[in-house]
Structure formats: C-alpha cells, structure tokens
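One chain of protein is taken out of this complex; the other chains stay put.
Moving on, here comes chain A:
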Amino acid sequence: MTTTDIPRALAEGPSPARLGALTDALAARAEADDLLDVAVRTVESPVGELLLAATPVGLVRVAFAAEGHDAVLDDLARRVSPRVLRAPARLDRVARELDEYFDGHRTHFDVALDRRLSSGFRLAVLTHLSDVPYGRTESYAEVAAALDNPKAVRAVGSACATNPIPVVVPCHRVLRSDGSLGGYLGGLEAKTTLLRLEGAAA
C-alpha cells in the first residue's frame, strides 16, 4: 500500500477501540442474519487458555493452547465453515459453566453439543464418555467393553486423543487399566489437574 506520500489524516486508521466495537457489532449482525457459522472466544482456566467454538447447533470445539489456537481456527474454517468470527455472546453460557466447573461448583455441563467433528466408533466412544460421572474414571478397556467391542482398546485411546470437545466431554476420566494416566491432548499436567479437581486421582 502506498501511504507514505499522502496526507496523514487520510492514512490514519481507526483506533483499536473503534475497530473492536465495529468487530463486535459485525458479529451481532452476522448472528442476526444467520451468517455466524462458527462463533469463537477464549477463556482463562487452570489448564491454560481455552479456545471455545460453537455452531448454531452447539459447542463444536474446545482447544488447549498446546494445540495452537490459530491452527484450530484454520481447521474449523476448513472442516465446518470459513465464516468464523469472534462472538462471545453465543459462548457465554459455556464460559460460565466452565468457570463454575473449575471453581468446583459444577459437576455436569448442561450445554448443547455439535458432534459433527466426530464420526463412527470415535463418536460412539465420545458419546459414552458423557455418561462417565464427575469424579469417576474408567479404563480404556472398560470403555471398549461398554461399547461391546472389547478388543478396541487402542481405538478408544485414539478417540480420546482426538476428542474435539475436551473437558466438557470428559476424556480425562479415561485411564489405563493399571491406573496410570495414559495420554491427554492437553498434556498430562492438565489431565492431572482435572482429575484432582474432581477428587478422582492422586
């Protein structure tokens, strides 16, 4: 852009506050016009900054900082819709419930989920996980058995490792049969933090 030789008044941009207000207003209008395919916001938590994303159907993605939030946004643009906008309003309820959960005041999430990023056996695993209660754990083998597929222990592991909606869909409640942690896409430290919060692990 050639801005070096034009009067400063023309080259001057809007203040960050003004641009922020315009961007917020755009998100509100997009929502009203059914153009907000994916609303996103971030929240602070004891397991680091979380990116939340919701479609009009429900919560579609929760992402840890370790996953790289920019990469997650790119992935949402590709797999769901490029109409991705920062729009806190749609995610207010999820954010509030997460706060309550991390404060120890909530044991169950009561928000609509959009499970379109999962399919097949992985979807069955993740759907089952929503029935594992707060403060309890199951082993990968127990989950496989519960789904009438006792040999699919590794597949249960990979379903957990690719859970698009961690924390809210509690893949952290699945451990190895010997009680060791297994893996976690938010890192083992995050898994330990969540299990301790729920009083489920040392």
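The definition used in the following text is that a residue touches a chain if its C-beta (ideal position, glycine included) is under 8 Å from a C-beta of that chain, and two chains touch if they have at least 3 such contacts; residues count from 1.
Everything that follows uses one rule, which is that contacts and distances are computed from a predicted model.
With the options "Sigma-70 family RNA polymerase sigma factor", "Imidazole glycerol phosphate synthase subunit HisF", "ABC transporter permease" or "Putative tricarboxylic transport membrane protein" in hand, the undepicted chain maps to the protein name "Sigma-70 family RNA polymerase sigma factor" (source: UniProt). Of the options A:P82, A:G104, A:P150 or A:G179, the residue whose C-beta touches the omitted chain is A:P82. Remark: the omitted chain is touched by one listed residue; of A:L73, A:L91, A:V125 or A:A144 this is A:L73.
Residue A:L19 is the one among A:L19, A:A89 or A:L188 that touches the chain not shown. By the touch definition given at the top, chain A reaches the unshown chain through residues 1-3, 5-15, 18-19, 22-23, 25-26, 29-30, 33, 35, 38, 40, 73-74, 76-79, 81-86.
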